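In this view, the complex is presented without one of its protein chains, the others remaining in place.
Naming follows writing order (A, B and C), and every chain is counted from residue 1.
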């Protein structure tokens, strides 16, 4: 389990690093043009640490991820993702990962991001990817949908959420400086959240 | 006439440069500790220029003084004294300098300083030396006092004005940041103004 | 496009503020600085302010941000030396230096006019740091 999670985090790092330019371009349109640079810096460091050390439990892995992002990202996404991963590290267990756990993880991520950024759904942030994804998981659990279908639905909702940011006006973060002119651009943080969720789900489904 | 004025300005430069440390210490107590440094920088430059060039009229000399202080002082006293000297250059004539002229010069200096700094008497600035000095000249003129007595009285009032700043609370300039705690210290600008007035008057009386 | 002049007693503050503001601008706003004296000492250089105001494009207006009173004094003086129709297009903002420059750069690069840029950066909410 621990090793699979380590591989998952390495895969996530690789995906973010691959998308460094894309995320940076998105941020250049409505922010300061560093989101990809920021996250790639954080995840590169994470990769190095993951490759060097051995880990006892998944909580340790997520705590390391949190602290590495907090220390190395340098932009708002550092404390935001950092606090999300820190919250995950507090609830994740080593022996199982069912729909209940996934809902808890999603909710804890949201709680962490909201603690730091005080944003709600609809403010054109990473939450607009993560909240619909979490809602989808909860809906699946309530309807006793099987895990594979639940994950596929969740991914679909995350993608929809990400794309829904295009039409939104930013009211939090640097993009909010642009006011109405933030409309028409996909939010970089919503995009990186989607990439991470996609990596988690795809690796789970394999 | 022009040569006497040039000498007077060189003497003023010398006096300010001599008092560089004293003025700086006064500014350290209630400001940023650079008033002497600022003025000495300006007057050193003025000295160089005065020594190099020849001048047609007194207006030219005062204009040069103004522009040199404006360009080289680097603190509030630059635009303040600079505008005062610029105003003087506009009214000074080459053929006479009687009590009428002196009143005009004093009033023009005050107007220049107020244009830039928007201060009134009692705000613990250079004006608290210059305004009483100007009032004294006006009083002497109204009472037909002879020029020598008028200048001596003027110098006395300038000294009193300078010292009166000790008890004042600053409400303009950096010293105003200190609020009540600016009380008990003599204002650096009021002191440099006194030194200049003293130099003008002493050289006139000799 | 509205352009921006940053006047600080410190060259470092002026340079850093320009970098921070340029990171956010979306278009060709010209951000100029007049920082410090004698290449690094603290103070205001009226000649430098004049030189910048002489050379900047002012047809859509110039927003000026200054840090402390003596910078404001130097700026007001230099401004009076300019032709009157130019003076009208150069405005000292009642705004914080760094925060005003960053927000002003965004506003200007969105094509907002002089009044609009000034109105936005002069809002008191610009210093509500605790309100994310």
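Assume a contact is a pair of C-beta atoms (placed from the backbone, for glycine too) under 8 Å apart; a residue touches a chain by one contact, two chains touch by 3 or more.
Source: prediction; values computed, not measured.
Novice: Using the touch definition given at the top, which of the shown chains does the missing chain touch?
Specialist: Visible chains that the missing one touches: A, B, C.
Novice: Would you indicate which residue among C:34, C:72, C:90 or C:114 is in contact with the undisplayed chain?
Specialist: C:72
Novice: Touching the hidden chain in the complete assembly: which of A:11, A:44 or A:116 does that?
Specialist: A:116
Novice: Looking at the whole complex, which of C:5, C:46, C:92 or C:105 touches the chain that is not displayed?
Specialist: Reading the full complex, the residue touching the unseen chain is C:92.
Novice: Residue-wise, where is chain B in contact with the chain that is not depicted?
Specialist: Residues 29, 31-34, 117-118, 172, 174, 177-179, 181 of chain B touch the chain absent from view.
Novice: Using the touch rule from the top, list residues of chain A that touch the missing partner.
Specialist: Output for chain A: 32, 34, 38, 70-71, 74-76, 78-80, 82-83, 116-117, 173-174.
Novice: Touching residues of chain C against the unshown chain: what are they?
Specialist: Interface with the chain not displayed, on the chain C side: 8-17, 19-20, 23, 42, 66-69, 72-73, 92-100, 102, 122, 124, 126-132.
Methods note: only the chains that are shown with their structure count from here on.
Novice: Whole-Å distance, chain B centre to chain C centre, using C-alpha means?
Specialist: 31
Novice: Averaging only over C-alpha atoms, locate the centres of chain A and chain B and give their separation in whole Å.
Specialist: 66
Novice: With centres defined as the mean C-alpha position, give me the chain A-chain C separation in Å.
Specialist: So the centre of chain A lies 38 Å away from the centre of chain C.
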